[in-house]
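Take a look at the structure set out below.
Every protein chain of the complex appears in place save one, which is left out.
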Amino acid sequence: MRNSLFRNPRPWLMLFTGVLFAFFLVACGDDTPKQYGPHTILNTAGPVAESERFLFYIILFIATVIFVLVEGILIVSIVRFRRKPGDGEPYQNHGNLRIEVLWTVIPALILFIVLGVTINGLFQVSTVPPGKSINVTAIGHQWWWEFYYPDYNITTADSLHAPVGTVVNVRLYSNNVIHSFWIPALTGKTDDIPGHNNTKWFKADRTGVFYGECAEFCGAQHAHMAFNAVIDNQDDFSTWVTTQQQAAVVPDQGSLAASGAKLFVGICATCHGIVGKGTGYMSGYQDPTVACNDPNVACKVGPNLTHFANRNLIAGGVLVHDHDQCTNPDNLTNCQLAQWLANPQGIKPGNDMVLGATLKPDQIKELVAYLESLK
Amino acid sequence: MATQTIIESPSVAVRRKSFSETYIGEWITSTDHKQLGIMYLVTGFFFFLVGGMEALLIRTQLAVPNGHVLTPQEYNQVFTMHGTTMIFLFVIPVLAGFGNYVVPLMIGARDMAFPRMNAFGYWVLFFGGIFLQSSFLFNSAPNGGWFMYAPLSEPIANCGGLHAYTCTNGMNSDFWLLGTLLLGISSIAGSVNFVVTILKLRAPGMSINRMPLFTWMVLVQAFLLLFALPSLTAASVLLLLDRHAGTHFYVAQAGGDPLLWQHLFWSFGHPEVYILILPAFGIISEVLPVFSRKPIFGYTFIAWSGVAIGFLSFTVWAHHMFAVGLPPIAQAFFATSTTLIAIPTAVKIFNWIGTIWGGKIVFKAPMYFALGFIAMFLIGGLNGAALAVVPFDYQMTDSYFVVAHIHYVLFGGTALGIFSGIYYWFPKMTGKYLREGLAQWHFWLMLIGINLTFFPMHLLGLLGMPRRYYTYAGTVGWNELNLLATVGAFILAISVIIFMYNIIVSLKNGQKSGSDPWDAFTLEWDTTSPPKKYNFLEIPVVRSRRPFYDKKNPEIADWKTVTH
Partner (left out) sequence: MSTAHGEQVRILEEHVGEIGHGINWWGMMFFIASEALIFANLIAAYLYLEIRGTSLKNFWVLPNGEHLDWKMPLANTAILLLSSVPVIWARASIVKGNKRNLVLGLSATIIMGLIFLGGQVYEYIGLFGLKFNIGYSTFGSAFFTLTGFHGIHVTIGVLFLVICLIRAIRGDFTDKKHFAVEAGEMYWHFVDLVWVVVFSTVYLLPLLHG
């Protein structure tokens, strides 16, 4: 065991610090998109995330310098002051006031610089800039996000739509447990706390689809509470709003979708709202922050599906929804919607979609047909 | 008054009780600080293995995307118990063990001030630990995370619960609340004992500013426990009432406030994290001088920076709550206090380096771990300081970046400090060395393991991986780093197994160490190893900070050369 490799720690320490530096290089290496994957905070798409990243680079730089210096001195003194055979006792040095003051003051100064930029950035991020803006209420459910647009009175789930270059004022609401609203590319977290209608803002500089996640531990499926921030240009957003405001498409008589609609009213409508005409339909969107606290209103437990066909996530992003895969009733093998309907508890254990009886294949066909008709 | 204490004096107490001849019986009925110290250490290390097993479960689940080792509910129980076990059942008991064994010897006392209360504290901890872990048998281990946020830890009716999984249903939270209440009682008993022992039972001549730094840090830690634990107790009592007496403290729907829990918990929780590191600072401050053959550099600064950290630690709690929507001005305040606390820590680090600078370093196991401590804790501290940059924390809070921070300070810091202490004082406790060769395998594997496991977590945080996710999709670029971390965890496991093997073989036939194996400076070595029940035949008289060094080098004794 007394291996000569261990006689001399030098090579080891070198190797190990080498590894560390390698890591640091990875950490602050060039940020071409893709390289980091979709969730990274490093390729930002808006001012909030940008100033947050800026502060990261500052502290990363300072920390790296200090890291190199201190570890450096440490290693030097380890190597330089190793006891050699025949050495006597070293000089018994008990300390030195001047040095003490020095290495108290210098870090203090650096730290106060850091503190300065911190507080500056803190207020920068918390003050909403002027300019055109929209309002969204983000409701945290277990375990999916619902988005209510008070100005347009529309409700949607899993995808937050917003126009580019516009300040999005988000009101964070939960009536169950604490969740946390996070879109790494656009903004850091703010918690969704019952009794505190926190507000936050963000703004996107470019169009695109950005990933959002729930970042506060909220129970069994905390890991599957994702959402999309879909940033369109102003026109696309306006058209999206108008489509959302329409009542649901009514399938023509005798079609597969029509029988799907019947099934839906029978099985799904207790939890899922669909705005439309006729019995079993909602007269209009409900503001969940009101409905679910008002015993007189039937609060819908599940997402509103009025325009499901043009959503792209299912059940908090546990599955993705690809319309084209689901249009052919005779081949739904790649239609994740069908998989979801077949076995929601298997795919997302513990979620609230508990079916009385598992759906039969042809029932699923009909329901898929109906849901895909809901443009 | 005095006479009464004598009756409680250990030498007597022990003689009376432990004529219960059996070996076991003697340990069980013991009130001797050395035996209790060892019992604390063994118990704590046992729970380290338990917590480590839980960690390995976590890592196996996360090794690859969409892992199926644990169900979501199981995963939540495992990571909650991992954190709880490591903090309350590994670090606290092990540090209490060192304190019990070493402090009375260091200050030249014959035992702790209250030997019976000492035993009481140990047994409460022992059964508290069993109670907590037993929850697994009922398949209802705590599953709300180690800080048990309300309303997730509330009964279903109390968080707008319409359906089965709204809150963490079942007894789970009760196990945690009652368990930690027990552990709290044990810690209070222990801290009262430490404070009184250190303030009242020091050998003649050992003034406060001659106390060994380990004793200093234990003293500060004891005060922190005394003043921080009440917050946890209060918080837990209120939550228990919410759960079982129909109160509404944390129930927003009835005017209560989930944030109340967070404020109460973290005003315990942050002092707690320094409770977990200060004695490790102390161990390092004992080991470095001895193996550098120099006195500690800047004794006064190390001691008082410890005190400063103690005070500041009560002012920073809301840096765990930057994302809850506090007013910016409040966040600025907590950012400031959090930044301030970095300064005394820096002072310590620099003084440690000052201690080895110009020394003649003897490379023995305790020194390897002490140096590793500095190197690793520095990283943990720096990324802690990064987390104090509030807007950056908005991005990183509740992400794996925080998990990386936790483990660099708690594993790279506290745990390495603990191992340093074990290698340092093992000869004291047993009269035998631990094997050097094995020790070095242990050290290098552990150092590599730590960085392989926890460094990637920084990057995972930056890549947007939130903590407490029981699984992740394969498409978001987290796969390699997670696998790396898992590999690292198993390297750590190997290093731990080597350590256990070392303990066993060294206990069986370790090389005899004699009473002063390291040519040390402080009083605990100025007696036989292991010491007799009554520690010292003659209570030594102290004239400087290195009494034993003086005794061995009378001509250049500290009390002649320096004035303290």
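List of remarks:
In order of appearance the chains are A and B, and numbering begins at 1 in each one.
Methods note: a residue touches a chain if its C-beta (ideal position, glycine included) is under 8 Å from a C-beta of that chain, and two chains touch if they have at least 3 such contacts.
These numbers come from a predicted model, not from an experiment.
Here the chain not displayed is in touch, across the complete complex, with B.
Among the residues B:119, B:132, B:218 or B:238, only B:238 touches the chain that is left out of the figure.
Among the residues B:229, B:491 or B:520, only B:229 touches the chain that is left out of the figure.
The chain that is not drawn here is touched, among residues B:47, B:75, B:101 or B:114, by B:114. Residue in contact with the omitted chain (choice from B:260, B:307 or B:483): B:260. Seen across the whole complex, the unshown chain contacts chain B at 1-6, 9, 11-12, 15, 109-110, 113-114, 117, 188, 191-193, 195-196, 199-201, 203-204, 226-227, 229-231, 233-235, 237-238, 241-242, 245-249, 254-257, 260, 263-264, 267, 532, 534, 536-539.
As a convention for this text, only the chains that are shown with their structure count from here on.
Between chain A and chain B the centroid-to-centroid distance comes to 33 Å (mean Cα coordinates, whole Å). Residues 1-3, 6, 9, 12, 16, 19-20, 23, 26-27, 36-42, 49, 51-53, 55-56, 58-60, 63, 66-67, 70-71, 73-74, 77-78, 81-83, 87-96, 99-100, 103-104, 107-108, 111-112, 114-115, 117-119, 121-126, 142, 172, 175-178, 180, 182, 184, 187-191, 193-196, 198-200, 211, 213-223, 292-293, 301, 349-352 of chain A are the ones that touch chain B when the two sit in their complex.
Those residues of chain B that touch chain A in the complex are listed here as 71-73, 76, 144-145, 149, 151-152, 159-168, 252-253, 256-259, 292-295, 297-301, 323-325, 328, 331-332, 335-336, 339-340, 342-343, 346-347, 349-351, 353-354, 356-363, 368, 371, 374-375, 378-379, 382-383, 385-386, 388-399, 435-438, 440-441, 444, 447-448, 451, 455-456, 458-459, 462-472, 475-478, 556, 558, 561-562.
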